[in-house]
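Starting off with a structure, shown below.
Here the complex is missing one protein chain, while the rest keep their positions.
Labels run A, B and C following the written order; every chain starts at residue 1.
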Amino acid sequence: MSLLDPLFRWEALEELFTDRARVQGMLDFEGAFARAEAKLGIIPKDAAAKITAKCRSELCDFPSLAQGAARAGNLAIPLVKQLTDQVAKDDPDAARYVHWGATSQDAIDTGFILQLRAALHKFDEELSRLAGSLANLAKTHRATPIAARTWMQQALPTTFGLIAAGWLDATLRHRARLAEAQERAIVLQFGGAVGTIAALGNRGLEVANALGEELNLRVPEISWHSHRDRVAEVASVLGLLAGTLGKIARDISLHAQTEVAEIFEAAGEGRGGSSTLPHKRNPVTAAVVLAAATQVPGLVATVLTAMIQEQERGLGGWHAEWETMPQLIGLAGGALHRLAETVPHLEIDTAKMRQNLDVTRGLIFAEAVQMALAARVGRMEAHQQVEAACRRAQNEQRHLREVIENDAEISKHFSSQDIQRLFDPAQYLGVADKLIDRVLKAHASRKPKSAVKGD
Amino acid sequence: MSLLDPLFRWEALEELFTDRARVQGMLDFEGAFARAEAKLGIIPKDAAAKITAKCRSELCDFPSLAQGAARAGNLAIPLVKQLTDQVAKDDPDAARYVHWGATSQDAIDTGFILQLRAALHKFDEELSRLAGSLANLAKTHRATPIAARTWMQQALPTTFGLIAAGWLDATLRHRARLAEAQERAIVLQFGGAVGTIAALGNRGLEVANALGEELNLRVPEISWHSHRDRVAEVASVLGLLAGTLGKIARDISLHAQTEVAEIFEAAGEGRGGSSTLPHKRNPVTAAVVLAAATQVPGLVATVLTAMIQEQERGLGGWHAEWETMPQLIGLAGGALHRLAETVPHLEIDTAKMRQNLDVTRGLIFAEAVQMALAARVGRMEAHQQVEAACRRAQNEQRHLREVIENDAEISKHFSSQDIQRLFDPAQYLGVADKLIDRVLKAHASRKPKSAVKGD
Amino acid sequence: MSLLDPLFRWEALEELFTDRARVQGMLDFEGAFARAEAKLGIIPKDAAAKITAKCRSELCDFPSLAQGAARAGNLAIPLVKQLTDQVAKDDPDAARYVHWGATSQDAIDTGFILQLRAALHKFDEELSRLAGSLANLAKTHRATPIAARTWMQQALPTTFGLIAAGWLDATLRHRARLAEAQERAIVLQFGGAVGTIAALGNRGLEVANALGEELNLRVPEISWHSHRDRVAEVASVLGLLAGTLGKIARDISLHAQTEVAEIFEAAGEGRGGSSTLPHKRNPVTAAVVLAAATQVPGLVATVLTAMIQEQERGLGGWHAEWETMPQLIGLAGGALHRLAETVPHLEIDTAKMRQNLDVTRGLIFAEAVQMALAARVGRMEAHQQVEAACRRAQNEQRHLREVIENDAEISKHFSSQDIQRLFDPAQYLGVADKLIDRVLKAHASRKPKSAVKGD
Partner (left out) sequence: MSLLDPLFRWEALEELFTDRARVQGMLDFEGAFARAEAKLGIIPKDAAAKITAKCRSELCDFPSLAQGAARAGNLAIPLVKQLTDQVAKDDPDAARYVHWGATSQDAIDTGFILQLRAALHKFDEELSRLAGSLANLAKTHRATPIAARTWMQQALPTTFGLIAAGWLDATLRHRARLAEAQERAIVLQFGGAVGTIAALGNRGLEVANALGEELNLRVPEISWHSHRDRVAEVASVLGLLAGTLGKIARDISLHAQTEVAEIFEAAGEGRGGSSTLPHKRNPVTAAVVLAAATQVPGLVATVLTAMIQEQERGLGGWHAEWETMPQLIGLAGGALHRLAETVPHLEIDTAKMRQNLDVTRGLIFAEAVQMALAARVGRMEAHQQVEAACRRAQNEQRHLREVIENDAEISKHFSSQDIQRLFDPAQYLGVADKLIDRVLKAHASRKPKSAVKGD
């Protein structure tokens, strides 16, 4: 564990991507491979049992693995050697059958896919949890007025529930994407040295099927040693997810600003404190999520660039995935987890939200006035009259309602009660409520079925 | 058209992304919007007809639009002004109803989605065409032996058909991804200024539905002004596609090298000629495709980074999409088209492929020997013996077969006919043939249904 | 000109990167090359004059160039053909000497370097102009108190002058970087087909020197056809610049928020207006600059990735530069120009700045209190006492000064005048003034010498 892991990473995910887990993934492949071959009579049943017994990462000499990888260019070569030696200690005969007919990349890729399957399962659970919290916010605050900001300027009233529904809506799409990407990505890698599985004569496909069964992995049409779109799709779907998480975090940080003060991350012992500014409550989760969302796009670009892999097995591109994918998964997962932890405990200051709607001295209701006026005098005409009234309000630092009331051209079209209503945020929320319902319905309908199947 | 467009772009796609097409997309929104509102009695039917009549990009003053956009920060504001003026010339009354209740972003995003729909349709057609050519290669060359290269070194024999099947297999996945992304991305954008559609009172959803019908676009649960995952998903799926195209182009360029000389892009008047080297036949398509595959990942990263859009409508992130998406689509589409044009005419030198299998003086058959030997003496033992034989062959510059024949330890396990077969590439192709069939079957099954629905 | 150019680009820069300018750059190479060879007696003086006379882009058939490039893979091949034909019309003999001994890439790269030299000159001028405006802000507002924000939370008082000095300080470093990059990048490209200049026998270096003199370009040690660090350095220096511009734009947009309202982009007819929100004044420049700063990093990554060019002249990587570099330069230049136009006219609301310092009810002065207290009771002790006081102030919604005054533990260390001063922002600005002077001095000392030499 690195010093920064508790800040940036999700422990439950990190344990899937330790060095030990990486090695265990490959060993799981080797064990299953031996059993599959034994089942088909290609190697002795007993040998498979002996091999399986040694497919435990605890038995590995990690420093020696690391040095071996530095020489060989990948981890599987020294790992197969260590495994063979381990088996040979007990049964030299069985040792002959270790890794019989596979290639390094079969072990490395399948091992990674096993790690990835477990990781995607966690992502789906956490996404589902985040979605649940966002749905709660959408429900709870469906009638909470707040200033909508566009171009970082107050624009019109909206409700905080609608904002949360927007966050939720994107989250639901990510669950769907992950499920689709998982269908394509979570498959066996098994092609032998060059994709023909030639070392197994004409039995390659039989072995592939048996191996797929052992590992509960779908057998793809053909091996994908140098076609990395499966892996890169997972990277890019996580890139999309990180973008949404970053957007939510950016929103939280904007609403948390001292002058806005509408939404806060929950305080806690030592959370977001500053070493010299005792009054500060830094939005630590927002920082963590934004940091991840800043880093992930570059990592996605790396994985896409690395797709240009040469011929049957590439040089450098494949290697570039080995550290990039765990980093990308770790950052996206850390951000997701941290946000999922934070959202249920957000402190929402609805009074301040209401209060901020008055900051513009009524200008935020200009569109309401304009639309009402337009129904009488046409859009362009109304736009010009209201624009002028707004300018007057700004120049004279008066409330727009007052200016409107005193503007004969405009006020002649409205009763004073009309004008009152034009400046009530609850009266200018359009179909916000119905939109929230649509998103909640989509959420409810997706809830029961688990999008990503576990192992 | 820029000077470099015929080199890098696909004309049929480019015409969808001209300035004129961009404006027309927005005008298509405005016209449909007026008709939808008229259908619901929100604006007069006659006004909608008048507005529709003016929704033609030929009527626009483009230089003035461009200057207006520089001031306003987007194209829709000056465009709505021009449209209103155009309508007003004939019918000032009708002009009042232009853009009634929509926001700039509704027009800009929906206009872009209309362009995108047409573009994805073209992508799917061209992918289907490329897949067809790759399937032909896979069929034609299912028995053509060629050296498989891993780490840019000859490894084992394979068939060129299997290589083509690998290219095809990835291509099929991209069709599926595009179809899925299209389901999510090709939707209406309509939320009014802040997503509540407040300017239309409680009729926002009715209008949205009528508008969706007019444009034949699905109405999403909620507007997605600052949730850009729909657009970014298209970007990343095209990024995945560009990766595969780049991989195929890299392969072609490697096989086309002077010393390898197995695959060539078809020659033609002035194609790939060099100004000073009369004998050269540069792989121009490979260069174009690799150039695109080099550029696209950075553009995908841009679109992912740009997802962090503030609150109800963002500042800068949205703007960053406007040029990036067309560039990305143009580069990926250009590469796809150029490769689809090139693949059917590739010149395949099967004799040279066979000849290159002899370059290693039999070393490429080392695994075949090793596996045969391993069946007798075990994997590690066989590895060591064959490795030693290979070293001897290399040091003494002799053919491995000769070394094997003279190595009593090894040759005692084989008849001379056995040894003959061990050095025949056709004897060491594993299940290549069956794998090709699996991919061809997947291709055949996907062929009939068009993955992406057109407009 | 594209519709979005006036929004995103700087006209003075764009005219350097039109298709016509690209072609003219190559023709400038060809003309100078002919003259250089003539000077050395390699080709007839008269031929050089004839060639030079035709090196005018107006004479080119652009559509045919574009089609030729699509076939040949680069623009130089069809251009040399057109030029040769043009010369041949008047003097078939002279036509024999066109491009005599050069390679396409010599013309394309040197042509681009000539465009780049003019562009860097413009960048330096505009940076100098921006620096001047920032220096004015720093001077004018050296005593204007404003809340410093860290983690997007008010932290302590600072001055707006110090903020502007920080912006200026970074700007000055970019001028220095551009000057250094220009030293390395603005050099001749001339190596013939493979870098040996073999077509000119043993006179290649003489020609290079004469050509360098003609074009006023330094002759590098060796040609750099496939070593692209010179170009990529310019890309990354502009990437650094875009980062700083983006940071300034982000700051402006934060200060311009409705609730903060401290800094505004100047209003103007149609500037930043919204189609439906008559009161809004969108920070259009901030949007444009942030859009550029979002796009440039991906383009820098592209240029860095494209550096991996094969052997003597690469395949795809070089091609990837042709559109990416002008885009990158155009975006960075557009952002620089737009910001340089905007900064002198920023509207600064110093009253609102002062007013915002009161938003925290004194909490922003907590560090001042803490430091004063710490001098009496130690840092940790003071931290805890003041933290507690702040919590009380927050919980009870009282002003921190009041809480402090009523806290016997704390107030016993201070006179009431002391406490008054502790809550005066002007009393807690540290060495802000001296720091501003340091930056202004650095600015002044750099001013006279033009960092980037023009052509």
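Here is the rule we go by: a contact is a pair of C-beta atoms (placed from the backbone, for glycine too) under 8 Å apart; a residue touches a chain by one contact, two chains touch by 3 or more.
Here the structure is a predicted model, which means the values were calculated and not measured.
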The one residue from C:49, C:118 or C:194 touching the chain left out of view is C:194
Touch with the missing chain holds, among B:128, B:223, B:282 or B:342, for B:282
Sole touch to the unshown chain from A:317, A:378 or A:430: residue A:317
From C:125, C:180 or C:405, the answer for touching the chain not displayed is C:180
Of the candidates A:16, A:36, A:301 or A:400, the residue in contact with the absent chain is A:301
Had the left-out chain been drawn, it would touch subunit B at residues 147, 149-156, 253-254, 256-260, 272, 274, 276-283, 287, 297-298, 301, 305, 356, 359-360, 363-364, 366-367, 370, 383, 386-387, 390, 393-394, 400
Those residues of subunit C that touch the unshown chain are 73, 84, 88, 93, 95-101, 148-152, 155-158, 162-163, 165-167, 169-170, 173-174, 176-177, 180, 184, 192-205, 220-230, 232-233, 236-237, 239-240, 242-244, 246-247, 250-251, 254, 290, 293-294, 296-298, 300-302, 304-305, 307-315, 367-368, 371, 374, 377-381, 428-432, 434-436, 438-439, 441-442
Contacts from subunit A to the absent chain lie at residues 1-8, 19, 22-23, 62, 65-73, 75-78, 80, 99, 102-104, 192-193, 199, 249, 253, 268-277, 282-284, 286-295, 297-302, 305-306, 315-317, 319-320, 322-324, 327
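FYI, only the chains that are shown with their structure count from here on.
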Relative to subunit A, the most remote chain by C-alpha centroid is chain C
Subunit B to subunit C, mean C-alpha position gap in Å, rounds to 32
Between the Cα centroids of subunit A and subunit B the separation in whole angstrom comes to 24
Among subunit C residues, those touching two or more other chains are 253, 272, 274, 276-277, 282-283, 287, 297-298, 301, 305
